[in-house]
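Structure incoming, see below.
Here the complex is missing a single protein chain, while all its other protein chains stay put.
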Amino acid sequence: MSALPAFEAVAVDYWAVAPMLVVVAGALLGVLVEAFAPRESRHSAQVALTVGTLVAAFGVLVWRSVNHHSVTFGGSVAVDGPALFLQGALLVMSSVAVLVMAERFGGVGGDAFTPMGASTPGSSQEAAAAKAGYATSEVFPLTLFAVFGMMIFVSANDLITMFVGLEVLSLPLYVMTGLARRRRLLSQEAALKYFLLGAFSSAFFLFGAALIYGFAGSTDLAKIQSAIAQGTTGMDGLLVPGVLLLIIGLLFKVGAVPFHMWTPDAYQGAPTPVTGFMAACTKVAAFGAILRLVYVGVEGSRWDWRLGIAAIAILTMVVGAVLSVTQTDVKRLLAYSSIAHAGFILVGVLAFSKAAVSGVMFYLVAYGFATIAAFAIISMVRQGGSEASHLSQWAGLGKRHPVVAAVFSLLLLAFAGIPLTSGFTAKFAAFAPAVTSGGTAGVLMVIVGVLASAVTAYVYVRIIVLMYFTAAPEAGEGEEVVALMPSIGTTVAITVGVLATILLGIWPGWALDLAGRAAQFML
Amino acid sequence: MTSFITEAGGATVAASGAPALAWLLIVLPLAGAAILLLGGRRTDSFGPLLATALSWGSFVVGAIVMIALLGLPSDGRSQHLALWNWVPAGSFQLDAGLLVDQLSMSFVLLITFVGSLIHVYSLGYMEHDPDKRRFFAYLNLFVAAMLLLVLADSYLLVFVGWEGVGLASYLLIGFWNHNPAYATAANKAFFVNRVGDLGLSLAIMLMFVTFGKVDYATVNAGVSQASTTALTAIGLLLLVGATGKSAQFPLQSWLGDAMAGPTPVSALIHAATMVTAGVYLVVRSHAIYDAAPNAQLAVAIVGAITLLYGAIVGCAKDDIKKALAASTMSQIGYMMLAAGLGPVGYAFAIMHLLTHGFFKAGMFLGAGSVMHGMKDNVNMRRFGALSTVMKITWVTFGLGWLAILGVPPFSGFWSKDKIIEAAFIGEGIRPWLLGGAALIGAGITAFYMSRLFFMTFYGEKRWEKGVHPHESPLTMTVPMMVLAVGSALLGFVLSFNSMFVHWLAPVVGEHGEEHPVLSVPVITGLTLVLVALGAGYAWYVYGRKEAVVPTLAPEGSLLTRAARADLYQDAINEGLFMRPGIHATRALVFADAKGVDGAAGGLAAMVGGLSSRLRQLQTGYVRSYALTMLAGVVAVLGTMWVMQ
Partner (left out) sequence: MTNPYVPLLILLALGFGFAALSVGTSLVVGPKRYNRAKAEAYECGIQPTPRAQGGGRVPIKYFLTAMLFIIFDVESVFLYPFAVAFNQLGLFALVEMVLFIITVFVAYAYVWKRGGLEWD
């Protein structure tokens, strides 16, 4: 062997990927800040850096990337309409979520995060850990890394890139799940469960990717598509199992039944602001990847596997809705609600039309903003210092904190899909294409969806009734359930969530337009 | 987007002039609710007055729009006001708009006028309540939601108003919720209404599938192309929605419990407005029902059953408000019956709705006035001889009583008699059954309403110790007087020269000349005889000087006891829905001796039971989670393999 074949650098459209580069640069800077910034200013520096990075990335995205639709990095990254829309949504939502994570309630570090693995809140051990410089601000660079992974995920045009995105977004999330300051054991258990099951599902994804490679001879979505279009490749038997395994690997991330078991445990155990981030942003990222996979890569074979996924969608809606009825913990309840919502979104995904893409993207945005705000409120409601997440503790909250209860009620109504809230518009936008282009299965799924919404509406309204019409149990001095006064950051986050919920409910036209114009995939 | 929409009856034109102000109707009370709720205690001093003023403002706007409509030719009175493009999702366009036409304006005037009177009445009734600002905010909210319900131009916007009135009515019923036992009742009302709402939302979905859009214009225009099966299904689902909101059989059980709320609320929501929303829905959907005779017959049957049911239950109630609630149920049954008769009945259904709105609201306010004087006692067995001390209440209530009995020339005669006549139109056994039910209902109505009237105002004093009845303040009596005038005259005015029928004709269609199976004078004569018999018997038992009304309810006959227990509605509900639900759940999952607790109704119990069983799958062990995932993967792959 004389000389290596000539090396050819792939063409890179730097403006197209600039937002991702900004985020990863911010994350690296965040790691350095974590290492070198003095303890007193570390929290503020991290918050400023993180929010600044996300805003800057969003700015670059709006300023330049929108004019740089391209498939770059040798076909492995596609920056097209859906990718940019979802990346933009991710950046805005994660900056809102970061504001909630930054909540300190007057303490030294973030209120929700532990400074040290084995300490109890308020203990001398914790104080010692804080003094020694162990701080809670790692969560911010971790968030940025996760956002980076999510941005790769929604623009991955190659199964390997998609897998890299999946892992880059998952690993920080596993760690963040275990960072809760209160109920440490629950949090650590949740993190471990999430990690183990996540690894398990990654294996399914990889196996699927291997089978698809066997079928198409490539992991590039464009090549897979043309292989399917071509008809037979001699390895046809690998296609359908491969597709199903890939989708299952992705469905794990959105919490579709029967791959949902981690969701309630992880949602309950994770620090509440992280739960909000996870519920909103992971869902956006995972559905972004699912959309690209099934609309670009394997759309041609959809008749062979569509029914299987439809069954999962129906199961997801029913189980999510039914199980939410008997939940007694607000965070678990919202976890099951997020499972049901994943089912609703799947109904839209399976409609296979351009309107469905925009409907699903709109749903993700509407749900994301409401979810972040809802978890922000949960993190404010306290009894004796710890979060009052048991439903019975919310009784009579409307009497003592009318504004908090009213805002939470609004968000619940949005989850229930009551008209004039974003939840209704979103359900409409996701279900309508299923009725028009989804065939009998689509109509059936929509009927199940409406029935499941009725069940969940019952659950949500019950909480509202609980907050307003049930008297709070007598409590001793210092044992009352109170809503803490939020900082400006949290207030901004909740306000954004509420405004988005109302605006997208009453005047969703512009957002639907935006999603509609962004609904065209590129190859 | 074009604003011109064609409708079966006549063209709907884009609103111009005064009707273009229709949005103000909703915005005024909504603004009142917002100011009072957001303003907090700062608005305590002027809040109730502001809310009342805004409600009257809404009425003035309504009157102006009405006058403008009257000045137009009859085919130009249906005006569409496009508000905004709500959800522009691809080929699905969803616009929010208001439909100002003869039907919606009839309701607007009723709601704003009676609503405003009740605002005034509440100024007196709630004077000493520390939280009255909140009460008035909810009242305003209710008026806004109810106006949205009737002015909406699509079923979806109706649904917004439908949920809005539901929310406002819960807030108002729960307003005086000092009684912990009441929670169960509220839960029941809540659950029953959910069933109704589910019916409406499924109907809307089915319309989407059938017509592609859900605004009235598209639906009405699309009816001729749709299949009868689809239309029947839509009609029946709409009926489910209507029975829930209007307390019709079999979803009627919540209305009696809702009487726990303040009396003005009962007058406004549970007599004049919200409970009639079901009738509105059926009449508004006339195009669907006209094309689906089976669904239409179902409406008539539900109406007939409910009118008898309510009347029988009303005979045994000693609680004045619950007796009035049973009577409301029964009267709405008449309206439903009329609406189920097709074009011959629509106009009379709405006319009876309007007259009923006046006389029943008047009687509820009268009942409130009596309770005010009797230290909030509601037991009629402790009333008696109040005609001597509460003269205004007695006279105004008496006018309402004459109206509901259908004594000419008071309001009820003009509307109810027409319904009974219309029920006798048709072929075969149908007119005899429906007409017979309506006729007998009129007799029973005369008995129980007279019983109520005589027990309260005549006979001996059976007052509890320390009670000194007195007439209520002017803020309360003036609205009663106004409503009493309406009870006396409205029916005659609306029937003069068939004015109201002609007015509504462009919306619901004109009907040809049809003849009942009995001649009209015979029907009228029979009705009046039955009414006289019923009222006379009531006078003999409760009204005479010598009549003895025991202060403790006697055990009574089997029928009396059954009626007192709402004809065992709750027991039937439990037996029919709840028990099988629980058993089905047990059979569905696996046998378990543990009962299902905490869930309210049958279906809820089933969902709750299923839920707690499914919950056991969530063991908390990662190994079982992973196993579930693996099982899922195997199941999906296996199924697809088999299917290939």
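Note that the chains take the letters A and B in the order they are written out, and that residue 1 is the start of every chain.
Everything below uses one rule, namely that a residue touches a chain if its C-beta (ideal position, glycine included) is under 8 Å from a C-beta of that chain, and two chains touch if they have at least 3 such contacts.
If you're wondering where the values come from, they're calculated on a predicted model, not measured in any experiment.
**Q** Considering all chains of the complex, which shown ones does the missing chain contact?
**A** By the stated touch criterion, the chain not on view contacts A.
**Q** Out of A:G107, A:G214, A:P402 or A:G439, which residue would touch the omitted chain in the full complex?
**A** Answer from the full complex: A:G214 touches the omitted chain.
**Q** Among A:G81, A:G178 or A:P241, single out the residue that touches the unshown chain.
**A** The single option touching the absent chain is A:P241.
**Q** Please output the residues of subunit A touching the missing chain, sorted low to high.
**A** Here the touching residues of subunit A are 3-4, 6-7, 9, 28, 31-32, 34-36, 211, 214, 234-238, 240-241.
Note that only the chains that are shown with their structure count from here on.
**Q** How about subunit A: which of its residues touch subunit B in the complex?
**A** My answer: residues 192-193, 196-197, 200-201, 204, 240-241, 244-245, 248, 252, 257-259, 261-262, 264-265, 304-305, 307-308, 311-312, 319, 322-326, 353-355, 358-359, 418-420, 425, 428-429, 432-433, 435-436, 443, 446-447, 450-451, 454-455, 457-458, 461, 465, 468-471, 506-509, 512-513, 516.
**Q** Residue numbers of subunit B touching subunit A in their complex, please.
**A** Residues 84-92, 94, 156-157, 159-160, 163, 170-171, 174, 177, 180, 183, 186, 190, 194, 197-198, 201-202, 205, 208-209, 604, 607-608, 610-612, 614-615, 618, 620, 622, 624-626, 628-629, 631-633, 635-637, 639-640, 643-644.
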